[in-house]
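Yeah, one chain of the complex is gone here, protein chain that is, but the others are all in their spots.
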Amino acid sequence: MRELIEHLTPRYSLGAPVFQRPGLTFVDVKRDKLRALLLDLRDKHGFTHLVLLTAVDWLEEGRFQLTYLLNNRAADQTLGLRLYLDRANPMGDTIHDIWPTAATYQRELREMFGIAFPGSPRVDEEFILEGWTDMPPYRRDFDTLAYSQQTFVERGGRETHEPRATMKHKLYPEG
Amino acid sequence: MKDIDKSFKKDTETDFPLREEMRPRKVTTPDGQVIDIDPLQDYFCQEPPKVHRKSYSAIVEGFYNWARANSLWILGFGTGCGAIEMRPLMTPRFDAYRYGIQWRPTPRQSNLLVISGYLSVKTLKRAIRAYEQMPQPKYVVGLGSCTINGGMYWDSYNTIKKLDEYLPVDLYIAGCMPRPEALLAGLMDLKKLIRKGEAEGANRYAENFDWYKANQKSVIKDWDMPDYSW
Amino acid sequence: MGSLRDVLSPFTAWKHVIETPVTLKNPIGREAADRYRGFHQNDTEKCIGCGSCETICQNAAIDMVPVDDPKEGDSGLRPQIDYGRCCWCALCVDVCMTGSLTMSNEYTWVDTDPDAFRFIPGVDEKPWDAIAKGYQRPGERMLSGLTRPEMMEMEPEARIDNFDEIVAGYSREQAVLEADRCVECGLCVATCPVHMDIPDYIAAIREGDYDLGTQILYETNPFSEVCGRVCTHKCETVCAAQYEGEPIAIRWLKRHIIDNVSEERRLEIVGTPQVLPTGRKVAIVGAGPAGLTTAYDLARQGHAVTVYEAQDHAGGMMRYGIPEYRLPYDALDRDIAVIRAQGVEIKTGVRIGSDITLAQLKADNDAVVLGIGLHMGRSTRVPGSDAPGVEAAIDLLRRITAGEEVPVPKKVAVIGGGNVAMDIARSMARLQKQKYGAVGVTVTALEDFAHFLADKEEVTESIEEGIEILDARGPQEMVTFKSGKRKGEVKGLRTWKVISIFDDQGRFAPQYDEADEIVHEAEMVVEAIGQMADVSLLGDELTEALQWNRGRIAVDADGHTSEPWLWAGGDSVHGPDVIHAVADGHKLAASVSAMLAAKAEVAK
Amino acid sequence: MSFEWIHVAYAALTLFIVINYGMIMTALVRKIGARVSGRYGIPIWQNYIDLAKNIALRSKVTHGAMFYLGPVFRLTGGVGLLLFVPTIYGSVMHQNFSYAGDLILALYFVFFGTLGMALGAGESGHPHAAIGVSRGLAQVTTAELPLALAVYALSLQYQTIDITEIVAAQQGSLFNWTLFTNPLATVAALFGLVGTMMRSPFDVVMAPQEIPIGPPTEYHSSYLALMQTNRVLFPVAKVVIFMNLFFGGATNWAEFAVKAFAIYMIPVLIGVVNPRFRVEQSIRFFLKWGLPVGILAIVTV
Partner (left out) sequence: MFSFQPDRSQYPDIGPDGKFEIDLETGKFLKLWQGPNHPGITGNMSVELTVNGDEVVEGKTHVGYLHRGFEKLMERRTFIQVFPIVCRVCVPEPDFNEYCYAAAVEELAGIETPEKAKWIRALILEMGRFNSYMMSIGGIGGALGNGIVGQWLTYVRDLMLDRFEELTGARIYHMFILPGGVRAGLPEGFEGRMEEVLATAERYLDDTEKLLFTNAVFKKRTKGVGYIDPALFESYGVTGPNARAGGVAKDVRKDSPYLVYDQLDFDVPVEHDSDIWARATVRYRDLRVTIDLLRQILAKMPKTGEVMTSLPNVLHWKIPRGETYIKGESSRGEYGYYLVTDGSGYPRRVNVRGPSYTHAMALLEHLIPGTNIADVAALMVSLHTYPPEIER
C-alpha cells in the first residue's frame, strides 16, 4: 500500500496518507485529479469495488469531506479518498459512468447534504424524503431535535428534576 | 445528550425553496384536459368519511361484534420494525389463525391496521391512505413504544411521535419491540374491546375528521400520491 | 419439465400432515428467558436518585420525579420510565450506581390509554414487581470505573521520622482518570457544608481547564488548598460511586486543581474586591477558618475587616491543630495570602481580653465576630488524670507547631479514637522516631473499628507507621508511680474492654467487661477525647449577658448571638471541622453584611 | 321428468346443504394444509364467522353497477352449475333440475361465473384486478380446453350429453366408473380441475405476492361475503360435475361427502407443495400436457 501511495502521490498530488490499519488507508485528493485517479485505481491497480461514497460535514471548517472508499478485493486493501468541497456551494463531480451504483450514493448526498452532482441520473428526484422543505437534514447545522419538536407533537405531562437542583431547593434553599 | 438549540428556526423559503415538482402547476391529462395540480393538497380525502351508526337492535349488534371480534383480518402492511414479529404469528410457533386472525393483502378486506412501530412521514401518508380505504368498522393497534411517544426515534426529523394525533388508535402494545406473545395478548384484548362494542375508532375518525386532517397536514407536506400506491 | 423425481419429491412434504403441530398451546404470557430485558424494577430503598439512568438514556425515556424528601446522599427522586420511549437496552441498569435498577422478564403491557405507559418502578405497583427473573447486571459495573487511582504516598519508613507531607497529590493522568469516574449526579453538593460545585470542578479537571476549576472552588471556599488536603470530605461519604466501588476522591481532585495553579495565577483568578469601600468596620476575633472566611466575604463586599489572632501566625486550628505532615504550613499560607489580598488586615499576637478588650472592639467596629475555635482539651477525669505526664492532645499539637520543646518519652498512650488522637499519635511517633529511632505509641479508643471515628486512611497509615491501635478500650485510670523519684508521675494507663457505649435511650453510658483489663505502659498519656473553647475572653459581664447552650455560645441560624453586635461561629459553636467552619464563615458574613446593609439604609 | 314448484324448495335445500358442506370442508382442507406447515390452522367454523363478519361491515364502497353484479354473476354461476347437475343421483329431492340441463349448460356455467367476475373486477378499476382478470381468462380458457375435450370424449363414449344418463351408466360396479372405462378422459378432465381450482401451481391469477389476490382485490363487506359463499359453493359444484362424470356420482349424502372431499383433495395435494407457474407457463403446460391427453381421449373412444 505504501508503495502504491508513493507511486501515486507525485502524479495526482495526494495529501499525506493516514495508515489507519493494515489494509485501510486514507488520503486527501484534489478535485481536478479525482477522476483520473479513480480510473487509474480501478483499471490499473485493481481497486474495482466502490465500497461507499459518503460525505462528512466539517461545519467549523466550512467544508464538506467526500469519502470515496475503494477496495482492491484481491489484495484486501481499502483506500479512502478524501475530497474537500467548499461548504457554501458544494458541487461534486459525478462518477456514475465509472461505477453506475455511485448514482444512488450521489442521489443520497444530493438530498441529505445538498451536494450537487450535475449529470448524475435522477439526482434531483426525491430519494428518501418526501415533501421535504427544510435544509438537507444531514448537515451539521440542521438540528433534528428542534425540528422534531417544532413539527411533531410529543406526549405531554412529563417533567424531570435534577438531583442537584432538587436537593438545593429542599435542603439548603438559602445558599 | 446535547441540549437543543433554542435559536434553531426554520427559514426554508429563502434558503431552500420548494422543489420544482412540488410547486402548483398545470398539467395536461392523457385525454387532453388541462388541470391544475397542487402537490401539497390532499386530493384523496376531499370528501369526509361518514359516521356509521350501530345497528338498531342490540342483539344484532352484539352478534355482529362477536363475528367482528372472531374474524380479525389484519392488513399485511409492515410499517416499521414490528413487522418482523408479526411473521411468527402467521407461522407454526404462534399460529394466530386459530384465533380467527388472518392477514389480507388489500386494505379493502382488512379490519385491523397494525402500525408496527415507528411511522416515517412518507409511510404515514400511505398508512392514512390504507386506513381510509379500509371498510368500517376498522381498528388500529399501535405496536411498540414508537407509536406511543416516539420511542427510540423521539428526536428524529422523519418519524411521528404520537400516533393518536393522526389515526384513532384502539390499543397500544408497549415494548421495543413487543414479542409475538405480547402482540397476541394485545389482539386478544382488542377482541374483548370489539365484543364490548368499544372499538369505534372509525366513527371517532369520522367525527373528528377535520382535527385529524389538520394534524396530518401539519406533518405531511406533499400529498401527491400515485394511484393505488399504498 | 425436469425429471420425474422433481415432480414427485415435493409430495414428501405431506408426511408432516400426520405430525403433531409444533404450535405453542398457550403462547400468551409465556415466560421469557431468565436474562430477558423486560419492564423495569427498582429497589427504591437502594436507589439514591442520582439520575445516572436518566443521563445515559438515549431515548429520554427516564424522568427523575420526587417521591420522597431529599436526604443526605439521596435526592428523594426516583426514575420514572416512559414506555412510549424505552427501548429495553438496559444501559440504565448497567450504569446504575447502586445496582437498584433491574429489569424483570415480563413483557406484556397492553392498554387503550396511551398516557398510561409511564410508571415509577418500585413505587407504582405493577404485576412484575415481584418477579425475580430478568436482566440484572452480570458482575460489576462496567460502564464507569470502580476504583480510584492509587495516591502516591511516601513509604512509612520514609515518612515516619519527619513532618514532610505524606501524600504527593494526583498526577494529571491520575486526576483525569479519577475525574472520569464521576457521574456528575451532584448528590455530594448538598452534603458539603459549603455546597461546593463538586461535579463542575471535577468536569473542569477532565477538560484540563484549571483556571475554571479554581474559579469554581473560590466561589464557595477560600480555603480550597487547605480543604484539598485535610477536609473531612463528607461529600465522599455520599458519593454515588461508593455503592459499588470506591467513592470519587473529591478531596484529592480539589487539591489537584490547586496544585496546578500557581499562587500568582490564583491571585489573578480570584482577584480583588471590585466594589467601593463601604466605610463599615468589622472586627473578627480568631484567624481560623471561620473567622478568615467571614473576613474574606466581607472584605470582598467592601467592608474594612480586621482579624485579631492570639497566636503568632494566622490559621487557627488549621495551623496549630493539624500536624504539618498532613497540612504543610506553606499551603495554609498561600490560602491566607489570597484572603489578605482582599484587603483583610490580620493582627497576630493580639489576645482579646488581655491586649484589647471586647468592649473596645465593640466600640470601634460596626460588628464583632467571634471565631475563637476550640483550644482547650477535654479531660477524661479518670483517677490520675491530673498527674504529671498527662497531656491534652490539642495543647501538645499547638506546642509542636509553635516549635516549643515537648517531652518525648519512649512510651506514649493516647486516649481517643478521633482524628485528633491520630494526629497526636502520629506526631509523637515522628518525634520518637527522631529521638530514639523507634515508635512506641498505643492508641486506645472507646469505639470498635466498625464504628471508628477517625478516617480510615488515618488509621491504616498510623498502623503502617508502627502505632498500636486498640479498639473498644475504656480508660479507667492513669497508673502513676506510687513511689520513687518519679512518684506521682504517670507510668501507664489502665483500660477495660468496652461492651457497649450507649444505653437504650442512646445516652452516653459505657458498659465494660472488667475482666478484660490491660495496663498500657506509658510515660505520657495523651487525652484526645475532645476540645472546648476558651471563652475567658468574653469577660464575666458578657458571659452573664449571653445565652448559652450546653457550654457553647447560643446562636441563631445565622450565627447571631443574643447580643446584637456580636456574632459567633466556627468550631467553638459547631464543633471541630474546617469545612464546617468555612460554611459558618459564609453564614456569618452574610448575616453581618445584611445587618450592615440595613444600617446603611437607616443611615440614608 | 317435469318441473314442479316443490323442486325449487328441494333445490334450495340442496343448495343449503352443499354450501354448509363447502363451508366446513374448505375449512377442513385449510386445516389439513396448515398441518403440513406444522400448525393447527383456523377453527372449523371460521368460514361462518368470516361470512358473518363481512356482512356485518358497515361501509360499502361501490365502483358502479358491474361492481355489484360481479359477485352476483359469480354466485349465479356457482348456483347454476350446481342446480343443473344431480347432486345425489336417484334422489328426488337432490337431483335438482338436472333433467333440464345438460353438459353444455354446465360448461357454460363454469365460464359464466368467471366472466361475470371479470366484468365486475374490471369495473373496480384496480390495475391488479385488471391484470388478474386478463391472466384468469387466458389461463381458464386453456385449462378448460382439456376438460372440454374430455367432456366431448365422454359424450362420444356414452352417446349423450345428459349428465343424469352419464351417471346412470356408471352405476352398478366400481369398474363402471368413467375413471376406469375411460381413464384418459378422466386424466384430461383432471387437468382442467387442477387448473381451475385456483391452487398452486395454477393460482397466478390471484397470486398475493404479485397482484394482491388479483380480481377480488377491491371487494369487501357484503360483496366479499357473496364471493365467499361462491368460493365454497363453486368448487363443490365443480367437484359434483366431476363426481358425476367420472366417479360414478353419489347415491347418498355420505357418499357425496366422501367423494367430493376426495376429488377436492386432488388439487390440494398438488397445490400445497408446489410453487406457482407464471401465467404463460401454465398455459404452455396445459397446451403441452393437457391438450394431447384430451385429444387422445377423444381419439381412443
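The chains carry the letters A, B, C and D, assigned in the order they are written, with residues numbered from 1 in each.
Methods note: a residue touches a chain if its C-beta (ideal position, glycine included) is under 8 Å from a C-beta of that chain, and two chains touch if they have at least 3 such contacts.
Computed from a predicted structure; not experimentally measured.
Considering the intact complex, the chain excluded from display touches A, B, C, D.
Within the full complex, the residue among B:Y64, B:Y99 or B:Y153 touching the omitted chain is B:Y153. For the chain left out of this panel, the touching residue among A:L24, A:M135, A:V153 or A:L171 is A:L24.
Note on the undisplayed chain: of the listed residues C:V67, C:L91, C:M154 or C:M532, the one touching it is C:L91.
Which of A:T9, A:T104, A:T133 or A:Q150 touches the hidden chain is settled by the complete complex: it is A:T104. Note that of A:I5, A:V51 or A:M135, the residue touching the chain absent from this view is A:V51.
Touching the omitted chain from chain A are residues 18, 20-21, 23-24, 26, 48-52, 54-57, 67, 69, 73, 76, 78, 80, 99-101, 103-104, 121-122, 126-130, 137-138, 140, 142, 144-145.
On the side of chain C, the interface with the absent chain consists of residues 1-2, 5-7, 9-10, 12-13, 16, 22, 32-37, 52, 55-56, 58-59, 87-91, 95, 135, 138, 142-146, 180-184, 203, 206, using the contact rule stated above.
As for the chain not pictured, it touches chain D at residues 36-39, 127-128, 130-131, 135, 200-201, 203-204, 207-212, 272-281, 283-284, 287.
Basically, only the chains that are shown with their structure count from here on.
Two chain pairs, A-C and B-C, are compared here, and B-C has more C-beta pairs in contact (counted per touch definition above). Averaged C-alpha coordinates give centres for chain B and chain C that are 58 Å from one another. For the pair chain C and chain D, the distance between C-alpha centroids works out to 90 Å.
For this pair, chain B with chain D, the centres built from the Cα atoms lie 38 Å apart. Annotation for chain A: residues touching 2 or more other chains are 155.
Contact of a single residue of chain B with at least two other chains is seen at positions 92, 95, 98, 148-150, 154-155, 162. Within the complex formed with chain D, the chain C residues making contact are 10-11, 13-14, 16-19, 21-23. Interface of chain C with chain B (complex): residues 21-24, 27-30, 32, 55, 58-60, 82-88, 107-112, 114, 117.
Chain D makes touch with chain B in their complex at residues 34, 37-43, 46, 49-50, 52-61, 126-128, 208, 212-213, 216-221, 224.
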